[in-house]
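Note that one protein chain is taken out, while the other chains of the complex remain in position.
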């Protein structure tokens, strides 16, 4: 089979190579990958070269082609999407799950064939493309965990999303589907236009309005019940929060050197606010997310689809950061 | 002022009479009532005569006209709707709140002027009529409590509602607004048509299909995450529930003599199911409900509006039970 | 290796036989069993012969002796106790876990050697015997789930336990360790004496006081926040509950023909009560239970220990039902 491998530091170390077809063992399934989606995490890994050499990418969808011994939940031909952490099935986070992160701790999805755990797969909804399904595992599940992992979003809540990255767009769509009000920020008026079409009825350009937190409060007429924090400006996110509000701290934070940020303790205490860290999520959440989107008729936003031979172009597109929605790589079936 | 009083047993004991204008004391507000909504509870009270003599009705909306000493949250002219339990502001149920049930433990809303607790009022959303607001306190809050009081409805969940009573219609609307799937039952194909328009995409006539629980499971392809139980057929409601599902037992149950019902313990245990009793709710829930409906653009379903002089006709309409949505009494302003 | 097998219907069909040593596959561990504990469930299975032929018993503890491929969490020599459901690691119940119930769906622990899932084991606390550890999986985890699976026990809560079965004794001990007040019932004054020593400060003989629910309320001066229901008298358990109280419906219920019981709907609704089904629990709960007992210094109550050759005597002792605490079978090491 053909796979992409990150050989070292830099996008230019990405190479296509031939590897022997993998075989599923007890409790495992062999999947022919049909689409892969990239995340900002993949860019970080490519730039740092940290886990190289590795088959990159956590997010992918495909077709079951063979079963290892003892597998009962799947059959050849099933259309499936894989969970980010292969061993985190349900329940609370444990450090040991970290060793099963696709495209980070272990080889990922950017290959024609991958072996996956039986309990780390979710069926793709009727009518969805592989490209759509492939967008869910990292960004979609993170957004779901942010909104439903602890303090859940209820109709009427105010949800603040930041920018047009994958997690933010999913959070925006899920909040709208759940009857919540969404206030979204972006540095680009063009992107704010796209955000408006997705249902965010308060929109603030944080570049032209640096005190976006106050502006959101004024325009919405209240504070936020949920802030999906991806900027690292933790204290501004706390300021926009309502009493009893929650600020969810998400995956990769851009532009925060060393990762230390300042926060005013009084802002936490006097609002009885909650700050909560989210680290993707278990397969049970991927399953809930898929069901929610299928029932609510919400479809992932795809920016562009690249062919399997043009993976480097896909990484470059991610680097330019002018996309809205997910960047996907399609893998045509050789069957 | 003019008020209606239930004098004894029977709808015919309802009489209009003149009473002195009430005065607000510390922490209270005087409200000119503009609309009142009836509930099945009001019919039970009228037939049994239990709390008579009393001004009936728990549900009403109007305009603040005077403030008692120390009131800071309201001003004359504010448009407000009153909570069912006047002293249950927030948090868990306590027996002592029972003594403040409007139109049951104390005089209710079927009067031109009522004195209400400052902390038991919620502002009516912009653009809503008094008639719409008056439908919320009993049926709307009960539905909200059923869906958000403990195990919350999330997008993608399957919610079962039964019939076209006030609670069931509100539950259906709220579930749809929250991105859930709704399966609804009714004894009438005509009513099922109306239910379809509100967004229930699985509909079963429980008269022509007595094993409605199995039929819902088959048509939805799965069990229910939430059952809003108003029929007294508790075991059927458990049967339709999915693993980890919740059956919420609501207010008044029709046709259950003595109130004893049978339930199969194994059905509870092997599904890890939850049965939960709901008794309307606190003002905080009325406030959440109002906000949710305003944000989601969901409006109460009103069957018919009767003038203040025709209250007996409104009770008769409730008795006929061929309505869909709420029966409301409008009180024209004498100003 | 030597194992016991239930061959058909009746305790007398239990026979010792020799079987080939089992081998651990990917993700599995081979354990030399050192102690096994019996549950009422084992008696039901023996009388009905339902899953025969099978190696019985869900509860056992022993020493890791070999690892299958890919196992990273254990080493030979580790002292471990096994979870009831081998595939339920964490999170909510799913029907598919049912197929992994030890001694029911699959062969159980009553053997010298068993193969167990890597993620279904918990380390035995320092200083505990294998016999003590073997008591936990079914009764201990069920009690933990009852008290901590949803509405948690807090210091000061009133917990009602019924009888001296394994679940009830564990629930009593855990509640006392958690700073709660315990009211316990039994049909025997002798057993009530033993219960007193474990810390239940309200004790009622339900044989001499049939209205035990009212008696508990009177003596405790309030209703129960948690009722660990094992009698099938669901409505009495609801009557003893306080407003917002929870009645947890447990595993095997004695003496309820067909399993249908009566319950008064009004009792559920007007108390805002919760009834919740509990079906043992995941490995994460076994782990939490072990940690809780180790920290709080609470030790399992063992009634008697039988040698491996006298398994039939152990079943007979269980049948007599005059034990307090667990009946255990010790398996001496042949090393």
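We just call them A, B and C in the order they show up, numbering each chain from 1.
Convention: contacts are C-beta pairs under 8 Å (C-beta built on N, C-alpha and C of every residue); 3 or more make two chains touch, one makes a residue touch a chain.
Just so it is clear, the model here is predicted, and its values are computed rather than measured.
Trainee: Using the touch definition up top, pick the residue from A:211, A:270 or A:309 that touches the left-out chain.
Mentor: Going through A:211, A:270 or A:309 one by one, A:270 is the residue touching the chain not shown.
Trainee: Check the options B:77, B:91, B:127 or B:221 and report the residue that touches the missing chain.
Mentor: B:91
Trainee: Given the contact definition stated above, which residue among B:20, B:69, B:221 or B:297 touches the chain not shown here?
Mentor: Counting the whole complex, the residue in contact with the absent chain is B:69.
Trainee: Can you tell me which of A:249, A:293 or A:329 touches the chain that was removed from the display?
Mentor: Checking the options A:249, A:293 or A:329, the one contacting the hidden chain is A:249.
Trainee: Which of C:106, C:177, C:194 or C:260 sits in contact with the chain that's absent?
Mentor: Residue touching the absent chain, from the options given: C:177.
Trainee: With the missing chain put back, which residues of chain C would touch it? List them for me.
Mentor: Within chain C, the residues touching the omitted chain are 148, 152, 154-156, 174, 177-181, 288, 291-296, 298.
Trainee: So that we can see where the missing chain sits, which residues of chain B does it touch?
Mentor: 25-27, 69-70, 72-73, 89-92, 96, 99, 282, 284
Trainee: Contact with the hidden chain only, please: which chain A residues?
Mentor: These residues touch the chain not displayed: 92-95, 150, 232, 234-235, 243-244, 249-251, 253, 256, 258-266, 268-279.
Here is the rule we use: only the chains that are shown with their structure count from here on.
Trainee: If you count the contact pairs for each chain pair, which pair has the most?
Mentor: Top-ranked chain pair by contacting C-beta pairs: B-C.
Trainee: For chain C, jot down the residues that touch at least 2 other chains.
Mentor: In chain C, 92 touch at least two other chains.
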